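As structure tokens, the structure follows; a few thoughts come after it.
Left out: one protein chain. Kept in place: all the others.
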Amino acid sequence: MHTAAVGTPTSPPPVISATAVSKSWGDHRVFSNLTASVTSGVTGLLGSNGSGKTTLFGMLLGLHHPDGGTLSVLGEDPSNAGPELRQRIGYSPEHHSLPNDVAAQDFVRHIAQVHGLPTREATTRSSDALWLVGLGEERARPIGTMSTGQRQRVKLAQAIAHSPDLILLDEPTDGLDPVQRDDMLELIRRVGTEYGIDVVLSSHLLEEVERIADNVVIIAEGQVAAAGPIDELQTGRGGMIVVVTDRQAQLMDALRATGLDVRDDGSRLIVGADIGADELSDTVRDAVARVGAPLRRMSPMQNSLEDIFLAEVHGR
Amino acid sequence: MMRGFTGMIGRMVSSVTTRGRVLAMLAVGAIGIVIGVFLDRAETISADGRVAFLADFGLTVFVPLVVVVFATATIGNLVEEKTLVYFWLRPVGRWQIALAGFVSSLLVLLPLVLIPMGILGAIVGDSNDLTGLLVASAVGVFAYGSIFTFLGLLTQRALVWGLVYVLVWEGFVAGLSRTAGWLAIRTHTTSVLARISESLELIDRPTEQSTAILITGAIVVVAFLLTTLRLSRMTVD
Amino acid sequence: MTTPTPPPVPGSAPTASAEIYDRGYRRYDGPRTGVRGASRSVWVSSVQRALGLRRKFRFKIVPILTILIAYVPAIAFMGIAVLLPSEFAGEVVADYAGYFGLISIAVILFTAFVAPELMSTDRRTGLLGLYMASPLNRGNYLVAKGTALMSVLLLVTMLPIVFLLVGYSFVNLGPDGFGETVELLGRIAAGGVLMSIFFTLIGMAASTLTNRQGFASAGIVMLLIGSGALAGGLVEAAGVRNEVQLASIAGLPFEVIARIFDAPNEPIQDVSTWEAVGAYAAVCLISIAVIAWGYRRLEVTK
Partner (left out) sequence: MSATPPLPPPPPPGPATDQPPPPTGSVVVSNISKWFGDVVAVSDVSFVVEPGVTALLGPNGAGKSTTLRMIAGLEPPSQGMVRVLGENPRSDRVVRGRIGLVPQQEQLFSEQRAIEFVTLAATLNGVDEPTEAARRALDIVEMDSNDTRPVGSYSKGMKQRVKVAQAIAHSPDLLLMDEPLTGLDPRQRLAMIELIRRLGDEGTAVIVSSHVLDEVERLGSRVLVIAQGRLAAQGDFHEIRELMDDRPHRIRVRSSDARLLGSALLAHVGISGLTVTGDDELIVNTDEVDRFRASIAGAAMQNGVSLFEVQPLDDDLESVFKYLVGR
């Protein structure tokens, strides 16, 4: 299991920590030995479909009790601190169904009240939340008249309106087109960094999580396949990716002449994973310049989350 | 192609016969039978009174109710569940889908209607009444079945419109005029029962048995053509 | 609690007059109302939804109609009592128990409309999932919804009769003496509560069985009116013993109320009070069982 150093003494207490948690529905075992800890900021929860992300959210909210192991959320055990804990958590479910004939503002305010905000505060906070997610003008409109993009924003607004310490977002960009997805991801990033609310979002689009998450937890076959801050997980491997739009063969020969190991991976070259990044870049630079190959792209070889997911989830 | 045809029927039948629907309709049938038992034991009921009960409960309430609940869902369910595309976007004639729908309705409704009616007829009426009720119910299944199967394809609110037809048109409007009566299936089913059980006072000027069968045949054919036409013209999800 | 003026955005040198305020996210760290507050807000929103408040006009039609049906007879009775020349005053008999029967159809139809509106929609719109992710659990959610439904039903069952009682008292047709008034009020209250609990439970039970409002409403109407017609038909046509009358589910609360008022209109002769109360209680318990079974089975946060 590939885990970067997590929960080092200097870092703040984890927002969520699970040790050896197990859970199964009837004979379908969802989690066998789930151990992970989530620090503050934006955390991506990745896993193949049906790997229990929704069940995990349920357990974090104290709705389902783990069969074994211990779970702590915001420092409390969700199984017995249920109601008080749920007051401090915002939840945005995966499905898009919302009460269509209710105005967005009334809906968000009602959820805020249900999470313990007095009426006056709930009214101002719900209006704030709708402005912050970009639905200021539309806040009085019934939710039924809203597009998928707007509905996803309403779901985010109702999750953050009652000043939670933690929000759980289940596939928040599902059904959005690329432009709407960018806006939503940027919004979630802002919530996680500027609003002082920790975010756990589940997704199966790795590129999304790579873009806005600080930490990631990858679940597979009921266990944690990989967990930790993204930049720690992604470093390592060394080597460079080089993409040229012409004279690729000559460049490969030139690079091999310098003793570097070069691999042609379809439209790009993977150059030498053994020597340090600095000398490697100068050698590559000089080779490209001498060969006169038009350089389209050159970047250090990083483990994309996809590589990690494929290696960890299916290496087993 | 026969296997495809039976495959479609299999899907339609199983998607319609949900536990809830079947139990609800059998419950209605059971209530009728319970009343029938009490009626039979009560001495104060005449032979004509018995046929009248068979007509009132059987042909006015039970048959149309069961048929509207199931027939509107035969193809209607596929539209609502958005699975019709798996039949529609195939090199299969529209009439074949329509026919599969009609056959499915009959396969579900004939047993679900005729068995309870058979029991009720046996308890309450004599052998003539029993055959009369069974034939009338069968006529009802064919006539109502074809209209409501088409209705199910036409609108998502088919159940509501079906009930409106049964309660308002047949229940009220049909009584007002002769021509309106002709358009009510109940007139023909009751006439069939009246003729076979020879209790002619059940309905004034009951239509001839043969005309009733003819009308039912016409209704089935027209509904079938409309269903095929609708299938070729509609937009499918 | 006045929030202090927010500090100016760091980095912008605050001259005497100009300031840029941070309009970012305002946290609320004050006291929270907990489960009690959550239940109360579910109660408030459910009552509003039941009466069609804060919603388009078409949702107000049924509530308005029901309230009219419930209060108009009371107003009419009072009108008659006032306009009648005093010598006929004796004839006007304040038949409070009878009033319950008078408005029973309105109450049944209102339950058939309101119960699914409050219960089934939460499941269909996913709101139930959000409630379960809040401090509420299934238990206090159902209690909140039940009390909301009951309060609305009390509005159209008990209150009109209290209104009638007050009206009659003004016209000094009411009960003489404080003691009798209080006793009558007690009976009216008991009758109203019994009736509201009964129809609340039936409405909730029916709405548990299906997510589709139309089916639930139809189910309630068929159950209540259907069983009434069935029982009536059996007794007359088949001349069966009177206990069968208890099969009329809708009639049960009125049997119990008739006994509370030991009222002029005779309850079913040879049906003892215990049988009536027993049947009433049985229906309530069955309903509660159905509700509990339905909501325990529900897979939430799906």
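Chains: A, B and C, in written order; residue numbering restarts at 1 for each.
The rule we apply is simple: a contact is a pair of C-beta atoms (placed from the backbone, for glycine too) under 8 Å apart; a residue touches a chain by one contact, two chains touch by 3 or more.
Predicted, not measured: the structure shown is a model, and the values here were computed from it.
Although it is left out of the displayed model, the omitted chain contacts the following shown chains in the full complex: A, B.
The residue touching the chain not shown here, chosen from A:D67, A:E194, A:D261 or A:E306, is A:E306.
Although one chain is not drawn, the whole complex shows that of B:D48, B:D204 or B:D237 it is B:D237 that touches it. Across A:V30, A:I143, A:L176 or A:A213, the residue that sits in touch with the chain not pictured is A:L176.
Contacts to the hidden chain, counted on subunit A, fall at residues 47-51, 147-149, 174-182, 204-207, 244-245, 277-278, 281-282, 284-286, 288-289, 292-300, 306, 309-310, 313-314.
Touch with the hidden chain on the side of subunit B covers residues 1, 3-4, 7-8, 11, 14-15, 81-83, 85-93, 232, 235-237.
One rule holds for everything that comes next: only the chains that are shown with their structure count from here on.
Removal of subunit C from consideration leaves the following touching groups: A | B.
Of all chain pairs, the one linked by the largest number of contacting C-beta pairs is A-C. Here the spacing of subunit B and subunit C, counted between their Cα centres, is 38 Å.
With each centre defined as the average position of its C-alpha atoms, the distance from subunit A to subunit B rounds to 56 Å. Centre-to-centre spacing of subunit A and subunit C amounts to 46 Å, using the average Cα coordinate of each chain.
Residue positions of subunit A touching 2 or more other chains: there are none.
Along subunit B, no residue makes contact with two or more other chains.
The touching residues of subunit A, counted against subunit C in their complex, run 54, 57-58, 61, 63, 82-84, 86-87, 89, 91, 93, 95, 97-103, 106, 110-111, 113-119, 121, 124-125, 128, 132, 158, 160, 162-163, 191, 194-197.
Within the complex, the subunit C residues that touch subunit B are 209-210, 214, 230, 233-234, 237-240.
Taken together, the subunit B residues at the contact with subunit C in this complex read 20, 31, 35, 38-39, 41-42, 44-45, 159-160.
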